Structure formats: C-alpha cells, structure tokens
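A single protein chain has been omitted; all remaining protein chains appear in their positions.
Just so it is clear, A, B and C label the chains in written order, and each chain counts residues from 1 on its own.
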Amino acid sequence: MALSREQIAMRVAKEFQDGNYVNLGIGIPTLAANYVPAHIEVMLQSENGLLGMGPYPSDEQVDADMINAGKETVTAATGASIFNSAESFAMIRGGHVDFTVLGAFEVDVTGSIASWMIPGKLIKGMGGAMDLVAGAKNIIVTMTHADKHGKSKLLQACTLPLTGVNCITRIITDLAVLEVKDNAFHLRERAPGVSVEEIREKTAGKLIVVGNIPEMEMD
Amino acid sequence: MALSREQIAMRVAKEFQDGNYVNLGIGIPTLAANYVPAHIEVMLQSENGLLGMGPYPSDEQVDADMINAGKETVTAATGASIFNSAESFAMIRGGHVDFTVLGAFEVDVTGSIASWMIPGKLIKGMGGAMDLVAGAKNIIVTMTHADKHGKSKLLQACTLPLTGVNCITRIITDLAVLEVKDNAFHLRERAPGVSVEEIREKTAGKLIVVGNIPEMEMD
Amino acid sequence: MPGFDKVVTSYADAMHGLEDNMTVIAGGFGLCGIPEGLIAEIKRLGTKGLTVVSNNCGVDGFGLGLLLEDKQIKKMVSSYVGENMLFEKQLLNGELEVELTPQGTLAEKMRAGGAGIPAFYTATGFGTPVGDGKESRNFNGRDYILEESITGEFAIVKAWKADRYGNCMYRHTAMNFNPLAATAGKITVVEVEEIVEPGELEPSQIHTPGIYVDRIIKGSFEKRIERLVTSKGA
Partner (left out) sequence: MPGFDKVVTSYADAMHGLEDNMTVIAGGFGLCGIPEGLIAEIKRLGTKGLTVVSNNCGVDGFGLGLLLEDKQIKKMVSSYVGENMLFEKQLLNGELEVELTPQGTLAEKMRAGGAGIPAFYTATGFGTPVGDGKESRNFNGRDYILEESITGEFAIVKAWKADRYGNCMYRHTAMNFNPLAATAGKITVVEVEEIVEPGELEPSQIHTPGIYVDRIIKGSFEKRIERLVTSKGA
C-alpha cells in the first residue's frame, strides 16, 4: 500500500537524530514535526528568522509578530533564538542546518530538483527553497512517487526549471526510500506491501536495486 | 607659526557638522574630540564595535570589557550602540560614517595615502585604516606638512606602500588646509602667520594657489 | 540633541523626497513587520514607476498590495509573490515586472548594499533560471554565481522601539528583513510602535544602530495576521 501523507511524514521523522537542527518545508515536511521520536530532540528552523519553532499558539498566545515561514502564527520553543533574514540564511547557506525536508515536482538521478516553477502556470516565486537546497547538509525530498496521471517524478533528467543542481541525496515517497548517487536512484526501502516491481515501473530514471529491499519500519 | 598638535586637532573639529558620525584615528585625530564646538553634537564611532564613544572612565567606571579601537578603556555615551566587528565595518565600508580623520606618512595629488608601512621597518599591520579610507564619505588627513628632516609629506606620487588610492580629499597640516582634486593640492587656508611661500616650499606635489588665501580662524 | 534627533511628526515629512521611478526597499515578511503607515503615505502621494524591493508584495488591499491599486509599482524584486490576485493580473497584463530572487540572496543583497560590498558569490541558484546570464565560478570544487548588491533611494522599515537617535529594536519575528533594509536606503525611514529617549535601550541589545536611520515616526499598526493557526485549529 502506498503511504499516506502522514505516513510519509512519519518515515521522514525517523531520519532525524538527537540534536539535529531541521528546516521543514510547507506540506508533508511540516507534518514530520509531529512524529519526532520521543527519545530524541530536534530544533526547528524557520527561515523567516526563528530557530526553535514551537507549537501553534493557543488563542491567548496568538501574536502577529510571531510567525513561521509559512506565515502561520506560531510560538517560540524554550531556548529559541530570533534573528534577521540575512542571519537566517547565513545559517542555511553556511551548512549549519542538519536537515532540510522539502517537496518537489521532479528529482533526477544527478540529484537535481525542480520544485518551484511550471512553465505556463503562474510563477509565484522560489521563496527560500533555492537557498535551502544549496545550503543544508542533508536534504530529504518528500513527494508522491508519481503524479496524479501516474507519471513518474523520479526522472533521468528533470524537465522543469531547476531549484538546485546535484544536491538531493535522499528521497522519501509514498512507495519507497531512495538514495541518489552515481547517477542513479538506489532503492533502500519499500513501503509495506509495495513490490520492487511497482517501484521500478513508477521510476523513470535509472533505478538500482541490490539484494533484498526491506520494508520500511512503520511503528 | 606652525600649528601645535592641539591646534591641528582644533582646526579639524571645525570641519564637523551637527549630527555627524565621526571615526577618529589614534594620535592627533583623537584629540579633535576635545574641540567639538559647543553648539553641535557629533557621535564617535570606534571600529572595534562602539558607536557613541564617551569619555575615559573614572576609576570606578573602568571595565575591561569596554574599550576603544586604541585598546584604551572608555565609556559608552548616552544613546550608544555596540555591535560586532563585521557590523562595525559594514557601517564604515558602506559609507555611513560621515568623517574619518587619520594620520599619514604621505599623501599625493591623486588623493592616495600611505600610512601603515615603511619598508625595512617592522610591519605592525594596517588595522582598520584601509577599510576606513575605502569607506568614509569624507576623509581628513592630519599630519605635519613635512617630516623631521624637512621633507615634504605632500607628494606628486606616494613613495611608500599605499593604504588607499584616490580617496583623500582634505588635508589639515600644521601649516595649511588643502583640498585634493584634479591631480593637485589646492591651498584653502594658511596657519596664522604662515606664508604661502613657506607652504609652497614644503609642498612637493603640484600646489594650486588661487587668489588670496585666508588664515585659519582659530578661536 | 538637535543633530541626532531623527523624530518626525508627520508622514509627509517621513516620506519627503520620494519621487517617481525611485527604488524603495521595504522590510517585512508577508504582513509581519511591515511599515503600514509609510506604505499608506506612498499610496497617498501617488508616486509612480516605483521599483520595490521586498520579500513579498502584501495581499490584496493590505501591505504593499495597496500600491498596486493605482499601479504605482513598476517592478517588484521579491522571493515570493503568490498571495495577491491584483499582482497576478498586472503581471499577466505586462503592467508589472517582477525579478524573482531567492530569499537568502535577497537578504544578502540588501546587507551587502548597506555594507559597501558590491557583489558576492553564492551557490544558491547555480544551474537554475536564477543563474542565467550571471557569472559563475568554481571555488574549492563547488560552483557559485555572482550576485550584485541592492541599494535604494529609500528604505522603509518597521521597528518596535527606537530612541530619538534612531537606535532600533525589533519584536519577535517582525525583525525579518527590517534590519537589512535599514542599512540599504540612502534615506532610511523607520516607523515604530514606541519612541524612547536615548539611553533607554541597552547598547548591545540594539538591532539597528542609529547611524543607518534618517527619520523616525511613531505609527499605529493594525498588524493583520495572514494565516491564523492555533493549537486548537491545528
């Protein structure tokens, strides 16, 4: 069975290690914050200038001056710091953030990613995505393996305008966990009940499958 | 009569206007702070990270954590701000400081300045001088017109390693106030009792004297 | 304190000197930390042909979106402009030009502009449409593009507290681009919630030293929330 959005987020959260600084993009990535294992702590960076993002506020806590990069009202966690946008991206660009998790339209075997622009559709802007993929130590792309029409999003070469080149090393989809290296996708894990054949069929770029591919542990 | 160090400082202080931000180098420039006219206010920038440098501390106020760029104990004036060295030089390099006053070994008709290194002598370093001459809106060089051996410091071309090129527009010496432009020194004022002839004699670079040159007003 | 007292009491004085076709750098992220009264004054003035540098362009009817209503903006330099129907319409009509700039590059361009750094290299955007036509260069095995700094005739900034000398502090994440914008304007105008006397702010806690600030005006702020999310609703 393909994973739900929540399940993808759950699997993403297993990547984090105790003490990691993590930037989560809008959508599935944001959900990962809900599934951080109980025995570890991560600190969330929000690129509008907040390190140590807390939960959403209660009605009483709502403060227009305290928002996240998605422009939602949030709180600051204990031990948070707040800084200006240049400092925030110094942190990101300088490789100090351990993990960035973000969505994508396409990823290819070179680790390039397209996530911000579909020609012919209105261009809203890249926000901080280009900085994030250029800067973070580890980038995890979360997306469905194929689009609504069944077309693979894991390509030999991206067709859409790029967000960054040669930067993606790990992809977590509704079907699989894959590593990107040596110009190929390397299958690491399957979603429970999903066959290697199905993944192969829905992966347009070169896929390498070595040995027995375990199912994801979803506890 | 050639001006004393104190008198040079006094003349320098007349250049300042109300509301100016000023960085004063070590030596004569620092003395200028004592002669700011009573009806105006200037704010002193110290490049180690202090805007709004106050007077030297009383014995009780001495604090090792509060020093100026000359590494002397100082105080912060009312309304001061304190920041890191990158911010301090962002201010300087970005042209936000109105006046920089500093000493020099040589200045030439192109506005180039040599102030930090004499070949064969030990090189101690340029500190912030190169940044200051590259950044300030207005730079005033204070120095004696000639060295101890009577050799002019106002040259057609500097002979010592440079601190900056084409940056000096105003020089205040013990003999004169001069403007630097169009590849020449333009005599603007004489020290009281000093003749144009004496200044001409002690100025090795091209000197332009137009009309009657007034004596400095030293009140 | 005549020389350093930067307080002005009317918005007309605050924005005095703004002319058609100038560049205005604006602080704020979404609707958070925006100089509401200064934007309203630009609308009142009717200045046209503006280039506005700001991470976003407000929303329909609020923030910088107000300046679209009378087509005052010729060009936006932003990282994200997706919140605004009027923006979309003018863009598709060709009445508005947009230069999309990655958020971190935009912040750094403002900082560099204020800091006298004309250009810097960044990996952000290399190999993407953002890098097209820009010089690229390899340092230590990695490719970077050259990005030039931004300055403007005006910067409009929203702070929390400022003293009369222009020393500013920002509140929570309403800081965002404001301290950077403040450094990059030839004339920097700060609209604040509270004006205090010099000496009331702790020197090493000041976010924007007064040297960057030309005018201060006390404003009153609606502080509209773009996306209200609460723990109940989440």
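Here is the rule we go by: a residue touches a chain if its C-beta (ideal position, glycine included) is under 8 Å from a C-beta of that chain, and two chains touch if they have at least 3 such contacts.
This one's a predicted model, so the numbers in the text were calculated from it and none came from an experiment.
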item	value
Visible contact partners (per top-of-document touch definition) of the missing chain	A, B, C
Omitted-chain contact residue, chosen from A:H96, A:H186 or A:K206	A:H96
Candidate in contact with the missing chain, chosen from A:V12, A:I82 or A:L154	A:I82
Residue touching the undisplayed chain, where the options are B:M117, B:V196 or B:V209	B:M117
Chain not shown: contacting residue from C:E83, C:E108 or C:E191	C:E108
Missing-partner contacts on chain B, residue numbers	46-50, 55-59, 62-68, 70-74, 76, 82-86, 88-90, 92-93, 112, 117, 122-131, 134-135, 161-166
Chain A residues touching the omitted chain (full complex)	17-21, 40-43, 45, 50-52, 76, 78-83, 87, 89-97, 134-135
Residues in chain C touching the chain absent from view	108, 112, 115-123, 139-140, 142, 144, 148, 169-172, 175, 203-205, 207
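Here is the rule we use: only the chains that are shown with their structure count from here on.
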item	value
Set of chains whose contacts include both chain C and chain B	none
Centre-to-centre distance between chain C and chain B (centres being mean Cα positions), rounded to whole Å	35
Averaged-CA centre spacing for the pair chain C and chain A, given as whole angstrom	29
Chain centre separation (chain A, chain B; CA means) in Å	55
In chain C, residues with contacts to at least two other chains	111
Shared interface positions of chain B, touching two or more other chains	none
